[in-house]
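A single protein chain has been omitted from the complex, and every remaining protein chain is retained in its original position.
Letters A and B mark the chains in the order given here, with residues in each chain numbered from 1 onward.
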Amino acid sequence: MSQLRDWTLVDVIIIGGGIHGCSTALHLCLAGLKPVLIEKDYAGRHASGVNAGGVRQLARDVAEIPLSIRSMGIWENIADLVDDDCGFESHGQVLVAENEAELADFRARVADLNARGFTHEELIDGAELRRLVPAVAESCPGGVVSRRDGAAQPARTTAAFRRKAEQLGAIIHEGVPATNIRKDGKLWRVDVGSERYAAPALVNAAGAWAGHISAELYEGVAVETIAPMLMITSPVPHFIDPVVILRGRKLSFKQFKNGTVLIGGGHLATPYKELNETVLDWRKLAESARTVFELFAVMRSATIVRAWAGIEARMPDDIPVFGPSAVHEGLYHQFGFSAHGFQLGPGAGAVMAELIAHGGTQTPIGGLNISRFSKPTPSATA
Amino acid sequence: MSAVPKHENYDVVVIGAGPAGLAAAEMTAGFALSTLLLDENAGPGGQVWRAINSTPVKSEALLGSDYWSGAEIAKAARDSGAEIIHRATVWSLDRNLEIGVSVGGGSAFIKAKRVIIATGAQERPFPIPGWTLPGVMTAGAAQTMLKSSGLVPDCPTVLAGQGPLLWLLAAQILRLGGRIDHILDTTPRANYIAALPHAFAFFTSPYFGKGLAMMREVRAKVRVTSGVTELAASGNGKLESVTYVAGGKRETLPAELLLLHQGVVPNVNLAMAAGVEHRWNELQLCWTPVLDAFGNSSIAGIAIAGDGAGIGGAQAAVWRGRAAAGSAIKAARSNAKVSDVSPQLRRAERGRAFLDVLFQPAKQFRIPQGDTIVCRCEEITAKDVLDSVAIGATGPNQLKAYRRTGMGPCQGRLCGLTVTELMAEARGKTPQEIGYYRLRAPVKPIMLSELASLPKNDEATKAVVRG
Partner (left out) sequence: MTIHVEGHPITAREGDTVSAALLASGLDVRRATAVSGAKRLPYCMMGVCFDCLVTIDGVGNRQGCLVPVAEGMQIDIQKGKREIGK
């Protein structure tokens, strides 16, 4: 048995320094607990630092809408929480219908949401669409808007959560992986280089690497590693306020205050997870460029300055694994956000802290539990 | 006007038609490997032999014999059977050896079995107060205009900095009747002593005699101030004066043109974006790729030759190009008889250590302070960087989130080294520990319309590339 004096006893061990791990660390501190956060690279190195920055309630799976709404309330006062506005701007997000058939689907979706008591999505006609997005092609008949939505700067946001968590007493380890994760009686034990931590609670917020951890702990689920690509243009004069997304073709589109335009939408690069690298698929980026070209004539002579992809985890049903383990007491999962976890970060951290500190939460998250995947087996990982 | 590549697959693609690239392409084509040489400029030569086929300066003596030696190698490459495309911008290269290249406003993808990156060097950033003012240029810029267009300064001109190229440029400008009012030599006095142990190799190298003669030629015509420890450009919307400190005395010179030079550093963007491992070079104070004796990098199939492999000069570049070519030939034809060029390469590299130590730029000219701009694209100052470090930015990639440094069109080429050294100093770490920007394709911006008009799938790509 290890000598207790070799171990630093804390309240919670968090693995993963993305927006989720950092937010959970921060909210645990606010709840009076002492967390240690362990990040193998640095906070925000992967998806959390390099995503599109969309702060979006729009077009989400019903199972994660309560978490998204909870998060939105935090986003709107984000500076109160982390002492940095995170570049958050609320100009709405617009889902553009490219044809009447899409618009009909959107109409049904909004009616369904209203019936469930969710009112953040609002159907708009062609006139309102063109008022919100003047540059959009004439052929688009309408869409859906979520007016409180917006965008923030992802790396700045993750850095702000990390910084505030540390200020409030979280121990942050960067550049060293968590190893030898194991349960010993009531305590989780983890090695970080030459240091050792023990805690009654462990949060698995390791993004693309979370599948390995859950598998090691005999709660394996099929986590796919993905790397959504983004590209950004040189600055162009202001021509659009809201974030624009499409459903039929993969595209999201956002102009920042400095004039640069971010083009994303979910086309994937090839991830090389062990190298921390991705290889971009330019033929797919060309598809995004073509879509932009067709929908926004004003962008036709813009230049692409940079393109990149962030490595993250995707679940088979495209919604996250969030909540207590189905196998171990004191283990909590917070991963698999499937390319739309950035907006959820602030709220998910708050809810996770409630789960750990109080054993429950008022925010409905039942649909996100790991138990939805049948019969966990040790080998079922990607 | 510019032809697109004729094929979609090549045995060897060489990127850059300077000394290394020309020599490499000539050699692989000579062994009948299908070879494509892509170059961004209008003609062959790179920087050292810029405009070798087109310069309006025809006199042998004016540009020097080292310059004209390039003509022969350029001709050999042209006659070798290699396919050579100029004004071709390689904007992407990945670890699968797929290359995105833009020619004449259209882009194509090509695949190579081997890639030799010969993208050479760029001038080291020289971040002094006022270095963004119109009228402040690099010495290389002046040399480009001289070689390509026969243009030389005719206004009040100050040349400041250090290194062999500074003196070469001065000599070339003067021979062409250009104006230089004052040379401010920033070589730190301590370097002369530090370089002594390497002096013997240098005295026996081909550079020594030429270099000395050139400095003598220039000193006879221009006022030279040595031991300059501070330098600043000022003016309202354009350069009006240059202030310097030498021997503790501050002086101000009127000037309309200030040419800056403190050596050259490898152009790392393409290699780094492909994922090639680089390490901090303590002697040359820059990032150099990790290579074997033939220039092969950490990525299978990608070699780096020329100054991009670490600054070695034009002669070494030629031999490094041949070494990389030999390795590519051996890989394709194991029974090919390729001669060992390592003795020639060693000879060409002799004396380099002396130059590296003697002309290692002083700290104050690499690591600026206060309001001096570090990132020209996003207009970020040294103080901005240090403020960000104080609130948690730990390295160049994290700094992007605070200040957008390196995210403008030059993609860190003119701030990367400065940011690494500045942050390393502020955080008490080594540059190696601090690291560099993660670089990404496109390494040169491309038009959205050009990307949009890429053929939709592989089949269509082939059809267009063949056309």
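As a convention for this text, a contact is a pair of C-beta atoms (placed from the backbone, for glycine too) under 8 Å apart; a residue touches a chain by one contact, two chains touch by 3 or more.
If you're wondering where the values come from, they're calculated on a predicted model, not measured in any experiment.
Interface note for the absent chain: among B:Ile85, B:Cys377, B:Leu439 or B:Leu454, the touching residue is B:Cys377.
Across the entire complex, the residue among B:Leu33, B:Met137 or B:Ala195 in touch with the chain not shown is B:Met137. From the options B:Gln47, B:Gln262 or B:Gln360, the residue with contact to the chain not on display is B:Gln47.
Chain B meets the missing chain through residues 40-42, 47, 51, 54, 56, 87, 89, 122-123, 132-138, 140-142, 144-145, 148-149, 151, 237-238, 267, 376-379, 408-410, 413-414, 444-445, 447. On the side of chain A, touch with the chain left out of the figure occurs at residues 234-237, 239, 258-259, 297-303.
Quick note on the criterion: only the chains that are shown with their structure count from here on.
In this assembly, the C-alpha centroid of chain A lies 40 Å from the C-alpha centroid of chain B. The residues of chain B lying in touch with chain A in their complex are 92, 94-96, 100, 109, 275, 391-395, 397-398, 400-402, 404, 407-409, 411, 440-442, 445-449, 451-452, 454, 456-458, 461.
Only residues 42, 44-45, 49, 153-156, 158-159, 162-163, 174, 233-234, 258, 272, 275, 277, 279-280, 282-283, 285-287, 289-290, 292-293, 299-308 of chain A touch chain B when the two sit together in their complex.
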